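First the structure, which I've put down as structure tokens, then a few questions once you've had a look.
Note that one protein chain of the assembly has been removed; the remaining protein chains are unaltered in position.
Labels run A, B, C and D following the written order; every chain starts at residue 1.
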Amino acid sequence: MLKLSGINAAYKDLQVLWDVSIQVDEGELVALVGSNGAGKTTTLRVISGLLKPASGSISFQDHSLGKESAHRIVELGISQVPEGGKIFTGMSVLENLELGAFVARARKDKDQTLKWVYEIFPRLEERKNQRAGTLSGGERQMLAIGRALMSKPKLLLLDEPSFGLAPILVEQIFEMITEINRQGVTVLLVEQNVRAALELAHRAYVIENGRIVGQGTGEDLLSFESVRRAYLG
Amino acid sequence: PTPTQAPPTEVVKPTETPKATEAAKPTETPKPTEVSLPPAPEFIEVGASIPLTGKFGSLGTQVKPGYVFAVQDINAAGGVYVKEYGKKIPIRLTIYDDESDPTKAVSKLETLYAEQNVVAYLGGAGSDMHAATAAIAEKNKVPYLGIAFALYSIHQQGYKYLFSPFPKSPAQARDVFEILNAEIPEGERPTKIAIFQEKTDWGKELCGLWKENAPKYGYEVVVYEQYAPKTEDFSDMILKAKAAGAEALFGMPTQPDGVAMFKQMAELGWTPKFSLIIRAPENVTWGETLGTVGEYVTIFPGWHHGEKFPGVEELNAKYQAEFGRPADLLTGPAYACVQILANAIERAGTLDRDAIRDAIAATDMMTVVGPVTFNADGTGNVLNPLIQWQNGKLELVWPKDQATADFFYPAPPFDQR
Amino acid sequence: MHFLKVERLCKSFGGLMAIHNLDFEIEEGEIVGLIGPNGSGKTTTLNLITGFLKPDSGTITFRGEDITGLPRCRACQKGIARTFQLTKSFLNFTALQNVMVGRVYGREPTGNLRVAAEESRASLQRVGLLDKAEALAKDLTLMERKRLELARALAAKPRLLLLDELMAGLNPGEAEEAMQLIKQIRDSGITILVVEHIVKAILGLSDRIIVLDYGEKIAEGLPEEIVHNPRVIEVYLGKAHA
Amino acid sequence: MGRKQVIFIALLIAILVLLPVVVKKDNIINLALLVLLYICLASSWNILGGYTGQTNLGHAAFFGLGALSTRFLWMSGWSLLPSVLAGGLLAVAFALLIGIPAFRLRGVYFAIGTLALAQILYITVGNVFSDISSLRPQDLATYQLVPRYYFFLVLALLITGTTYLLVNSKLGLGMMAVREEEEAAESLGVSALKHKLLALSISAFFAGLSGGAFAYYHVGYYPRFPFSPEWTFDSMMMVYIGGAGTIIGPIIGALFFVVVRELLALKLVELHLIVFGILFILVVLFLPGGFVEAWKKMQAAFARRSKERGVKVSFQTTDD
Partner (left out) sequence: MFVPLAQSLVFGLLVGALYGLAAVGLSLVFGVTKFLNVAHGELLMLGGYASFWAFTLRGVDPFLTLPLTMVFLLVIGVVLYKLLFAHMVKLTEEAKIQNTLLVGFGLSLILQNVALRLWTADTRGITTSYSRMAFTFLGVRFPIVRVASLGIALIALFALDLFLRRTYTGKALRATVENWEAATLMGIDIQRVYLLSFVMGAALAGAAGCLVSVGYSIDPGMGMSWTLKGLIVMVLGGLGSFMGTFVGGIVLGVTESATGYFLTLTYREVVGLVLFILVLVFRPQGLFGTKER
């Protein structure tokens, strides 16, 4: 479904990604793990078109994304929950969700999708008229995911959804991700919480200093000695 | 056609068609050269810093063609005869734009002085600008001829190099009453006057004089209101004038203020039977902008293209050819400045600045604005004609011997025009 | 006399009671953990202590002195330094300059920039950022910036250090390093209040833990007591940690 | 400062000092004086606007107050230096008066708030002092441009030097920290308000002195003229186009603004403002961040290039 091959990417002069190749198949839940500054967020930014790679190719459902602008990529069915959520704090929860369905493809089924999102996150329905800026950290994260779901993505990119959340919420969020995936949304998950991510994922890639250094099923990687040492403490 | 197509800024015209203008006619006929004459300069350098852009731009663009045309005419006759060199020397006029900024004007005048080594300055427009430039002229000891400001107080500073062949506030404050009393039979006169004073030094000076003179001529100032320049809303003043039963309006608003004032007078239904509005209606666009609302307003602009002095017709023809209308109100006085200067140089017989200055002070000649002499303070004794807007045109209504139309009084109410 | 004492502290935003009748103390030399669900008022508490917010009522005493509602720059001068949950680095400064601000203005202000620079380098070294001393803060990674903020706070020579989610986003290995660093800091004589969501870290670090929920203290005690507190499990830890 | 820089600066100062001795033309001296005037004004704006990050759109008020009081005192018989100093102090007094309420405002609110304050003064001064202020003929008869030039030169050196010392001191560090991240600065013990007030006062003081120098220099103007908002905007533009928060930025900005504009005005007369506008926009589009930033980038690019070349060379030597 999604295929990155030989991606090199840089912020101005600083090369961050080196020859990254990743593949995600339809219906999968794939995790991308790695330490700080390894290039996980950058990889997601490249997929979403926020950062154009210096070389390499990206295709989504046999459609090349290399030249597409960021908003077109959303229209094609890739949504991202960015690091830290980045919700629209000045707007209501409902308006945030409606904006999620901005692309034409999603707009016509907006009401239905909204119901679906409310089923997954009942808390959002309770708070639908509240200003998003006043939500608590966990609620913000829910809103960010819900907003991404509103675009009816075929592929959902999640960037550290557990960041800064209380343990109880981390658990809940991971349950929700599994649920969303079960309902047919392909997921690429970036996580710092390596154990949880590997337990959850069908497959995972390990990224280190901008290079993919390992891949396999979650269980495989969990049993890798090097991974255990580096990420599980 | 707009002043955009004004002639090039540096005017150098060697002799082509010798068509002497009256004013430039040499007072002495050139004699065969004497034994040893110093080598003559190629040109008589004259410089002007004019506000062509910025807030005084609309005045500056009227002034500039006056200077340019006059220099062209004089050079067409071979230039100005300078006795010291025993020959005619053409004038080279350098014009800079000072953007209506006194500091920039100063630097332009310094450049004219240092680079062009001018023998005289021609002024720009607006008292803001003259205040700075006249002082520089004084400092550099360069004779300065300036028009387009009626402020009298500049002349009270004791400046020696400043000359202005242009009517000043005292004349404007006196003449209006004399004209009214002469033109309108007693009993019909608009004796109740409203004065709208702009809060500036000229406003204070001129409106103060009006107020002072009114009782002497049998008039009463019933409303005297002040406002700051760039006011959008005059309703309050207008209502006061209306309530006080004022029959005449005196003021000297800038163009935008004048337009707003008259629009609101029409809207509020107050028509003065007589209005003397200096400055705002001087521009040809007044009529276009206000239509019938701007009719019957009178002005003291300093000059009118209908005056019957020598050279006016030629000037109008030239202006018509270039801009498609007779010469603008400030163009004539600007033209006269050059005439006065040329005449003074000729009488001085040298290009020495102090000699020229003294010659200007002794001026007694006929120009396109009529006969000109100067007082000791540098103000000119010149005609102060009254102009009136009639049928969308500027008509000269006073003095009678110059008039192009009859004085129209009283002005009909706005909604009956 | 308690080192820091918070009494009947209240703070509301509009209708929302962010902190309600909060009481707690910190003793000199302790590491105290402050945990609670998202939005329970942890950051607000730190903001109140450092003067970034004025309490509606209640008092805060630091080393016997009432510091309630003091201008926010005074807290640091009295010896309370903090880091921010959302980093606030001086982005166009070099890392060294960032730290120097702390040294020059902090508890022992100095006008001698040369000396300040030397001491600031020492602070950078302490957090392992010395090799980035000349790099601009905006070119550092988020995690490096967090360390930078720690170095900056340390340079201010605090008596009490407030850390707001310093470890969020670290993987377990990195978190372990950070824990060691915090312990070292305590051992150098600085009292510490940590806000953190990484359960393992907070349990390993803290001498004592205070748990907030909806702006109220719902539990306080030794780490092992807290993990078994049913109320804490219910609102915060979840069953995985039970 | 490196040795090269010291030599360069010394050379520059020497040139400026010798200029009136070598060049006798008043127009050149006058132009140089205007450049110095704007260096003073832009540099003083830069202290608050560039280094402390508070966009002050009311700078003309300080300039105007300096000019107003200096002109008044000087013309009424005080000697020059005390008059100018009084002008600077009056500007500081006004700065302290408005400072505390003004610094309650942030961002555009602060910018427009200060603009409004300056406009209040502009209009009021226009109303109260509506007469032209001209030098008397006897002053004009003895008027010399050169001493005025040196007055401005000394002032420009004073302002630039003070700025240099300031930004390399503790207070400068605090001011810039407030600009970068006010809350963080406060958490480290920097009183933002105090530093802003300090920067405002210094900025106002120098603007006031510049106003005083202007009153000494200018032959005739309306008292409201130095209060007009153009003075603020022009200095701000100069700082931005040169490089905000740098010493050299306002200097380059003033040079560009005054000299290029004057040259265009002399050469093109009627079209010069259009051409200057286009030139100005081109500079902004192609050198975003101003001349200093562009220069830094160029240096960086150059350094990188030579480094790459250096690497290549070393490869070659190892190959050998």
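The rule we apply is simple: contacts are C-beta pairs under 8 Å (C-beta built on N, C-alpha and C of every residue); 3 or more make two chains touch, one makes a residue touch a chain.
Remember, predicted model here, so these are calculated numbers, not experimental data.
S.K.: Name every shown chain in contact with the chain that has been left out of the document.
M.R.: A, B, D
S.K.: Consider the whole complex, including the chain that is not shown, and state which of A:K52, A:H71 or A:K115 touches that chain.
M.R.: Final answer for the missing-chain contact: A:H71.
S.K.: Can you tell me which of D:L73, D:A215, D:I241 or D:V292 touches the chain that was removed from the display?
M.R.: Answering carefully, the residue with contact to the hidden chain is D:I241.
S.K.: Out of A:A10, A:L99, A:I120 or A:L222, which is the one that touches the chain we can't see?
M.R.: Result: among the candidates, A:L99 touches the missing chain.
S.K.: Taking the full complex into account, find the residue in D:L115, D:L171, D:A204 or D:V219 that is in contact with the omitted chain.
M.R.: Considering the complete complex, D:L115 is the one touching the chain left out.
S.K.: Could you pull out which residues of subunit A are in touch with the chain that's been left out?
M.R.: 48, 50, 69-72, 74-75, 79-80, 82, 86-91, 95, 98-100, 102-103, 107, 133, 147-148, 151
S.K.: Footprint of the hidden chain on subunit D, which residues?
M.R.: So the residues of subunit D touching the missing chain come out as 101, 104-109, 112-113, 115-117, 119-120, 123-124, 127, 229, 233, 236-237, 240-241, 244, 271, 273-274, 276-278, 280-281, 284-285, 288-289.
S.K.: Just checking the interface: what residues of subunit B touch the absent partner chain?
M.R.: Residues of subunit B in touch with the missing chain: 2-4, 52-55, 57-58, 60-61, 199, 225-228, 230-237, 239-240, 243, 255-256, 259-260, 263-264, 266-269, 280, 283-285, 288-291, 293-294, 414-415.
The definition used in the following text is that only the chains that are shown with their structure count from here on.
S.K.: Which whole number of Å gives the spacing of the CA centres of subunit A and subunit D?
M.R.: 50
S.K.: Could you tell me the distance, in whole angstrom, between the mean C-alpha positions of subunit B and subunit D?
M.R.: 39
S.K.: In the complex formed with subunit C, which residues of subunit D make contact?
M.R.: Residue positions touching the partner: 168-170, 173-174, 176-177, 180-181, 183-192.
S.K.: Give the list of subunit C residues in touch with subunit D in this complex.
M.R.: 50, 52, 71-77, 81-82, 84, 88-93, 97, 100-102, 104-107, 109-111, 113, 149, 152-153, 156
S.K.: Please output the residues of subunit C touching subunit A within their complex, sorted ascending.
M.R.: 16, 35-39, 85, 139, 141-144, 165, 168-176, 197, 199-200, 235-241
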